[in-house]
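Down below is the structure, laid out as structure tokens.
A single protein chain has been omitted from the complex, and every remaining protein chain is retained in its original position.
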Amino acid sequence: MKRVPTYGIMAEFASAQDLVVAARHTHEAGYRKIDAFSPFPVEELADAIGFHKNSVPLVTLIGAIVGGLTGYLMQYWMAVVSYPVNVGGRPYHSWPSFIIVTFEMTILFGGVSAVFGMLALNGLPMPYHPVFNVPRFALASKDRFFLIVFATDPKYDANGTRQFLEGLHARSISEVPG
Amino acid sequence: MENGKSKREDVCPSKKLNRADVERQLTETKGPEYWRSLEELAGSPEFQDMLHREFPKGASEWVDSVSRRGFLRLMGASLAMAGMTGCTKLPVQEIVPYVRQPEQLIPGVAMYYATAFTLSGYANPLLVESHLGRPTKIEGNNLHPASLSGTDVFAQASILGMYDPDRSQAITHLGDVDSWAAFAKEIKGALAAQKTLGGAGIRILTQTISSPTMKDQMHAFLAMYPKAKWHVYEPANRDNVLEGAKLAFGQPVETRYDFSKADVIVSLDADFLYAGFPGNTRYIRDFASRRNPDAEMSRLYVVESTPSSTGVKADHRLPLRAVEIEKFAFALANDLGAGPTENVASVEWAKFFDAVVKDLGAHKERCVVVAGDHQPPVVHELAHAINVQLGNVGKTVVYTDPVNANPVNQTESLRDLVSDMRAGNVDLLVIMGGNPVYDAPADLGFGDCVKNSKVGLRVYHGLYENETAELCHWNVNEAHYLEAWSDARAYDGMVSLVQPLIAPLYAGKSAHEMLSALIGVSDASGYDIVRGYWQKQNAGPEFEAWWRKTLNDGFVEGSAYTPKVVSLKPLSLPAAPIVDANSDANSLEINLRRDPSVYDGQFANNGWLQELPKPMSKLTWDNAVLMGPRMADREGIKTMDVVTLELGGRKITGPVWIQAGHPDHSVTVHLGYGRRKAGRAGTGAGFDAYALRTTNALWFATGGKLTKTGDHYQLASTQGYQTMDTGDGATRPLVREATLEEYRKEPKFAKEDEPPPTLTLYPGFDYKKSPDAWGMTIDLNACVGCNNCIVACQSENNIAVVGKEQVVKGRHMHWIRVDAYYQGDRDSPKAHFQPVPCMQCENAPCELVCPVGATVHSSEGLNDMVYNRCVGTRYCSNNCPYKVRRFNFLLFQDWETPQYKLMRNPDVSVRSRGVMEKCTYCVQRITERRINAETAAVRENRDFKIEDGSLQTACQQSCPADAIVFGNINDPTSRVAKLKALDRNYGLLADLNTRPRTTYLAEIRNPNPELEA
Partner (left out) sequence: MADRLDEVEVANKRAPVIEPGYTFGSITDKISSIVLTRPTSLGWVVGFGAGFLVTMMLLFALGYLFIKGTGIWGINIPIGWGFAIVNFVWWIGIGHAGTLISAILLLLRQSWRNSINRFAEAMALFAVASAGIFPLVHTGRPWLAYWMVPYPNTMNYWPQFRSPLVWDVFAVSTYFTISLLFWFIGLIPDLATLRDRAENKYARMSYGLLAMGWRGSARHWARYESAYLLLAGLATPLVLSVHTVVSFDFAVGIVPGWHTTIFPPYFVAGAIYSGFAMVLMLAIPIRKIYNLEDFITDRHLQNSAKVMLATGWIVAYGYAIEAFSGWYGGNRYDQALLWNRLHGPYASVYWMLLICNIFIPQVLWIRKMRTNPVWLFLISFVILVGMWLERFVIVVLSLSRDFVTSSWGMYYPTRWDWMTYFGTIGMFLTAMFLFVRILPMISIFEMRTLLPEAEVKAE
């Protein structure tokens, strides 16, 4: 049978502290295609693996603005353009009454785009991922911390990388089949 | 044998249905289900089985009429179904439309025919709106002096009576359906037998008759059978008036008043401003015409034994027990030099009395004293004497021949009949209309007499299979006045012709056809009889033209009675009033009165009238024992406590309603309730007060006894709270009023706390652009709380009747209500009426909150309801400060009963469950008039305008007081615009800045300065 190509090499650590240190060293060592996994958010980690570009806020902002505009223009169009009718002697364009729906629409669109923007940027849902092939990786959702160097990294070389990671006091190293 | 038996058992297993069951099923199911259950029932095998068991033997034992009738109703009803479906039968004979010829009949365009509704013999001249041959709405005949386009509630509601599905629907003999021919045959036989005796065994009992044709027929009959007797009886009779006239003038004369000429009016227990008092429609108009504070205003003193709408309009009101009114009348006659001496200096009402005497004395020839129908003859005599003395005769009072065609003392007449029956002198009894078994004085025992007497043949001719019909062999179903030809005299003697609007729904016979059958011509048509009579009156070539014109106008030109010169006989009175032994101040007086809604009981099955709030108590669906607050407190009685009234050994039991302004030591009970066989609406409502009524005390008696039973009974009043003063002491300016002096000093008093039109966050909507801007004014000074507007609106707008339970829950549907408010001393309060339709606010709070835009504003300022759009959040009603919106909490409309389908106004949609509704300013009429105006204008190619006055809302049209004025407020020359310009004009709750289009003219009273001090 044909041997499956390697996806990357994964090192396991005991604490968030170790993981952050290891990740930082790996990044300093010039590895770029790397990722780290933890059972809870660790702020320093993103910085450690050199991830700085987070566009979720922008997506949310756009969503909110679109929502607000939609809300107000919809009301304006319906009450003034499409079917103007005298309601209790109020003007067709009763702007104070239109504020609330505008506000709610802003929140709705903003919130929805924040959530789905985040999922989209994270590439979720993604039920299958090679890292799941590592049996111990199941602990990543409990109390273990992992660092992976992808095979696609230019500096990647099966043995060199493995030795480098061992140098970072990893509790164990495993190869991730692709 | 055994097998056969057991087999049969199997075939119908212990589910035998008998007449009792059918009867029960039918009585239990009311309204729509009634009809459904019929079909189910007719289909069911049990029912078939029952038929087989019933028919052979059943026919013989007719005596068991109740259950027999239950079974019969079934057949009758299903027949009706057959006849009903898709039926609009036009009368066979030609009748003359008020507006256009029938041949020009245009679908969708209503036509109006003149006819007349008769109550206790007095005609109410009408115009009836007809859609494709279906009468749909009753309006007053504006040409007739007795109406001037006004009506009264009974006339308004009579159209529902015609479509009443519980009407007697077939001729029955011994409870079985039979034919007119068979009846004619039998009656011929009976009469033939009498011929030899000169008709000694024949008795005809009618109600009060004013129809000239009928009178003519009667005399023809009596000519044939000289020994036959014509008896007249109805419970709401005017014997007292008659006897009073005889005492005063030695002859029975009709008294007619002219309140437009009276500066001072004194009512001695006369409720002349409410339906039932002959001429009330015209009297209300005349009275109202003199209540304009900017012209010369009349002054009304009312002395009354039970609070009435007339009392509400009084400038000074004196609650007095009925017995003491005689004393008052004596004193009055005395001090005005018309009568015997009687000193009243001592009594507590002396102050009031002196003021009255002064005022009357100061207005000789311009005042009038009116005595109530239920006051004894002597009071009427005294009233006549006073009027003569003050020179009012010929001015404010005129005397004419009696309208009543047979002015006998009806109580005596009935007494004779009963004694004849007891003596066994009666072989043939024909009862035409009325319901004596139910409403005859209790001491005569009429019912038992009929049941047990040996009268060989008893015939009942009437609209319902009521308590009386049930005791007669033959029961001929009468044609409703909207189905028959006839004629009748109005209070002024003017003859109205009664034209049918539709062929009899159930092939009923009119009184004329019935009588003619007695005379021997059984196939004469009502048309020929009536026309024939009038041809005799004015024979000649131009009769045809005369006939057409008369039908068209609705009345016979110049047939009104001319004033009669009568001379006062010397007063045949004792020196002092016949003081009743028990009439000492602490003996309980019991008053029996016609009911404001169901009259004497003949309208008991009329849902509109049953649900019509009584003017003073706003009670519906029940009568009650009315008593004053002071008495209630003394007896420790609360509203809705059940009490037993005892009078001369007779007892009735009913709930108490505490009525502000009711005299102490006195209670009032309304007649006409507690019907045993009225129909789905009337049967079982309230309690029967006739049980207390005896020939010697028809209207009131002292010496009554009142005991609490400890029970409690739920009464249904439509008004939540009957005062404007709330617990916290704040007085709400709903009805605004002032005395004449105050008004003259401060004409703008009603304008207080009206905000400036600029007081708004938004620029207002500009209605000046549209040619018409609809508005309405309601003159609180003119309104006499006659309730006409409510019924007229209900009829015009297809408003549902909801039944007592729903009224108790506060879900009645009237689009216009008449609020009654009491102020001050609860035992002698100041009272007000305030009709409240939708205010059609320009800044409508209801529209603002409707999430689906189901209520929006039209360019003409109408607050429109879009039923189809309504989802029923009820938010609009919550936000309506006037609470004029009505909600269909359940399916209130009857969608099944075929008769009601025929009755409804096709221009107004019938609302379904879950929809809000309210007054629309009769938008269907606005549209109709606009179309008419426009088509006319197009023909003459000019731009059109809806002429002021050509457009009237239903409430306005039927208002006898002319208190409601509707029109275009953009047109400064319109009546409504002029009225809105008056100082008295104010908007209800205007301080909320709702800018109501309906405004009120404040109430102005004209009290006697002496009594004010």
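Note that the chains are named A and B in the order they appear, and that numbering of residues resets to 1 at the start of each chain.
Criterion: a residue touches a chain if its C-beta (ideal position, glycine included) is under 8 Å from a C-beta of that chain, and two chains touch if they have at least 3 such contacts.
Computed from a predicted structure; not experimentally measured.
Novice: If I consider the whole complex, including the chain that's not displayed, which of B:M218, B:V915 or B:A977 touches that chain?
Specialist: In the full complex, the listed residue that touches the missing chain is B:V915.
Novice: For the full complex, which residue in B:F887, B:Y921, B:F966 or B:Y1000 touches the chain that was left out?
Specialist: Considering the complete complex, B:F887 is the one touching the chain left out.
Novice: Taking the entire complex into account, which one of B:Q251, B:N425, B:T683 or B:Q719 touches the absent chain?
Specialist: Among B:Q251, B:N425, B:T683 or B:Q719, only B:Q719 touches the chain that is not shown.
Novice: From the listed residues B:R167, B:R291 or B:R817, report the one that touches the chain absent from this view.
Specialist: B:R817
Novice: Tell me which stretches of chain B touch the chain missing from the display.
Specialist: 719-724, 726-728, 730-732, 734, 806, 809-811, 817, 819, 821, 834, 836, 845, 848-853, 869-875, 877-879, 881-883, 885-891, 913-916, 988-989, 992
Novice: So which bits of chain A touch the chain we can't see?
Specialist: Counting over the whole complex, chain A touches the hidden chain at residues 15-17, 20-21, 23, 35-46, 48-49, 51, 54, 56-57, 60, 64, 74-75, 78-79, 82-83, 87-88, 90, 94, 97-98, 100-101, 103-105, 107-108, 110-112, 114-115, 117-119, 121-122, 124-129, 131-132, 137-143.
Keep this in mind: only the chains that are shown with their structure count from here on.
Novice: Roughly how far is chain A from chain B, centre to centre by C-alpha average, rounded to an integer in Å?
Specialist: The answer is 81 Å.
Novice: Using the touch definition from the top, list the residues of chain B that touch chain A in their complex.
Specialist: Chain B reaches chain A through residues 761-765, 841-848, 850, 853, 856-859, 995.
Novice: Which bits of chain A are touching chain B when the two form their complex?
Specialist: These residues of chain A touch chain B: 85-91, 94, 96.
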